[in-house]
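The other protein chains are all here in position, but one chain of the complex has been omitted.
Here the chain labels run A and B in written order, and each chain numbers its own residues starting at 1.
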Amino acid sequence: MQVAYIARRFGVLLLIVWLAGTLDFFLPRLSGQDPVRTKLLQQAALGGYVQGSIDEMTREYEQRFGLDKPLWRQYLTYLEDISRLDFNYSIANYPRTVRELITDALPWTIGLLGTTTLLSFGIGTLLGALLAWPRAPRWMGWLMPPLWALHAIPFFLLGLILTYLLAFQVPLLPIFGGYSAGASPEPSWSFAWDVFQHALLPALSIILVATGGWALGMRGMMVTTMGEDYVVFAEAKGLKAPTVFLRYCVRNAILPQVTALALALGQILSGAVLVEVIFGYPGIGTLLYQAIRESDHFVIQGIVFTVVVALGFTTFVLDVVYPWLDPRISYRRS
Amino acid sequence: MMRGALRYVRRNPSLAVGIALLAALSLFIIIGRLLVDTEDARPLSVPALRPPSWDYPFGTDRQGRDLLAVMVAGTPLTLRIGFIAGFIGVGLGTVLAFIGAYYRGLIDTVIRGIADIGLTVPGLLVLIIIAVSIKGALTVNQMAIVVASLAWLYPTRTIRAQVLSLRERGYVEVARLSGMSGPGIIFFELMPNVLPYLAASLVGAVSSAILASIGLEVLGLGPIDAPTLGMTLYWVNFNAAMINGWWWWWTAPTVIILMVFLGLFFLTVGLDEIANPRLRRSV
Partner (left out) sequence: MTYKYDIGVYIVPKHVFEGQDWTTFKHFDLAKKWPVTTGPWQVVDASLQQKVFDRRPTWWAADRKLAPLPAVERNISLPFAGEQQAAQALITNQLDDGNAMQPATFPTVFRQNPKVVTYTGQKSPYGYMDWWPISLYVNNERPPFNDKDVRWALSYYIDRQQLIDVGYLGANSPSKLPMPPYPPLLPYFDAVKDLLAKYDTNEFAAKKGDSLLAAKGFKKGGDGVWTDGEGKRLNVDIIGFGASGPAIGPVLVEMLKRRGVESSMALPPDFDDRFQKGQFDGAIYGHGGSINEPYATMRLYQSASIAVPGAHQANFSRWKNAEYDKLVDEAFGVAPDNTKTLADIWRRAMEIWLPELPDIQLVQNYHRIPWNTTYWKDWPTEQNPYVNGAHWHLTFAMVLWNLQPA
């Protein structure tokens, strides 16, 4: 049973990967743009009147990279390349390869997103659970409206507001970048502190907004759960309140929350992209933004593919872990 | 009747807050159109960079646009993108959800598969790729279609889940036994019970669509001519309005965007409570 389920989910993952690759391949080509030729033209322009062999260079380049073969051949080659994570060179930052650029930027995004998602999910879920519990302290109720209000704001908008308040009006925190100019990444406390300072505003923008959402969702789940028979039974049995709270209510209410987390990953990432752009934070978001501005198609494709696959993989992991968390749901086909 | 409504409002304050916010926005737009000349939302209309005053309550921007006019003209544009995309999304999503959930089998698997896979893709990224791949630049309506292309995914999933649970209810069996046809059952039995979910989904879809369109515009991929909220933020960024101290330039769109999202959000919560009575507890 288990194996069949996991195999099916893995199959879905492969499907996602294939779809992402195909989307990446066909969409940019629909517009008929030729980024290689454009870049070569730009380079030629820098060389003044030395225009003569541009066509030859383009031809040679295309031949070298298989761009003159029929479309289906290119497609197969493309699929093969990306399965090896070879996304070609970055056009704008030649000779860096796309993979290098993404490898540089990805840890920043994972760091920011990972921490903020975990923190907001954790805090939000806990808050939501407490808020639904009738014996929670009364003052907690006052937390809800501001959390709700914050939750409705797009990440980047809060980012703008926070920047204005905490970086312009009161120059408390740095405005942009991942670390101060000139510092080289190194494992040291001062560098870590530098990174922390720079990450604080982007992280706050995300955490403040996302927490409310999780709290709201958890509260809803808790309400549903607390009405269930087994909770009433547990209370009637005389179990202590914290036990009922944690082991009966939270334990069960958290499961749909995890599903919601899996579903929300895509949205969180979209919001984080904009946050990164606003703050010039050196993650995937900024990389993507610059690639858009410079029409660096290979980078754009590489990023989209990487992100889709990463999310697909995370969802896969969550999907596999979920039934293990919730014994009510078996691995059988539902 | 009024007493009943008021009592309900006390029990479901979110709905009231949401409606109130959106009503305020609508009033702003409607009255605004009557009082303000929307032509002033175009550049060169008024002196540039004036802070808010009696003449220009929202101030003016660097290219001579009256920001009040921009808000009055642009808010409906932004909302329109959201509504078009949201409606198409939910409409398409509902149809697909019903077909899948009712008929089950292969078609259900396909629909569900596509929706699931689509949901793991961050919408903004796909929109960005579409936006940079299109020849030329997007108009407001084109952007709505682009956003709509992804807006059906989430509604399909949620509505399908709802229909699935309803499908097994008694009255559906009765209808089927009494010879009602498939589409008939869908329309007359299932649909009315799904309506609250549809409404909540619609509001959610509109909200996401507006967010997506603003995101694209802020990145500079939107219709540069249009005085939408997102484009105003783009100009704010381009002209470094924040550091130059032209606070009124970004305050107006920020406040309005906040109102839009808060209004839609509270509306969603309120509708959720109608749909799921178990959530009825005052905050």
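Definition applied: a contact is a pair of C-beta atoms (placed from the backbone, for glycine too) under 8 Å apart; a residue touches a chain by one contact, two chains touch by 3 or more.
Everything quoted here is computed from the prediction, not taken from an experiment.
A.B. asks: Using the touch definition up top, pick the residue from B:R42, B:R80 or B:R176 that touches the left-out chain.
C.D. replies: Residue touching the absent chain, from the options given: B:R42.
A.B. asks: Would you write out the residues of chain B that touch the absent chain, in ascending order?
C.D. replies: 42-44, 48-49, 62-64, 131-132, 135-137, 220-221, 223-225, 235, 237-245
Following the convention adopted for this analysis, only the chains that are shown with their structure count from here on.
A.B. asks: Could you please state the distance in Å, as a whole number, between where the Cα atoms of chain A are centred and where those of chain B are centred?
C.D. replies: 22
A.B. asks: Show me the residue ranges of chain B that touch chain A in the complex, using the header's touch definition.
C.D. replies: Contact set of chain B toward chain A: 113, 116-117, 119-126, 128-130, 132-135, 208, 211-212, 214-215, 218-221, 233, 242-243, 250, 254, 257-258, 261-262, 264-266, 269, 272, 276, 278-279, 281, 283.
A.B. asks: For the complex, which residues does chain A have touching chain B?
C.D. replies: Residues in contact with chain B: 12, 15-16, 19-20, 23-24, 27-28, 30-33, 141, 144-145, 148-149, 151-154, 156-157, 160-161, 163-164, 168, 216, 220, 223-224, 227, 263, 265-267, 269-271, 273-274, 277, 288-289, 292-293, 295, 297, 300-301, 303-304, 307-308, 311-312, 315.
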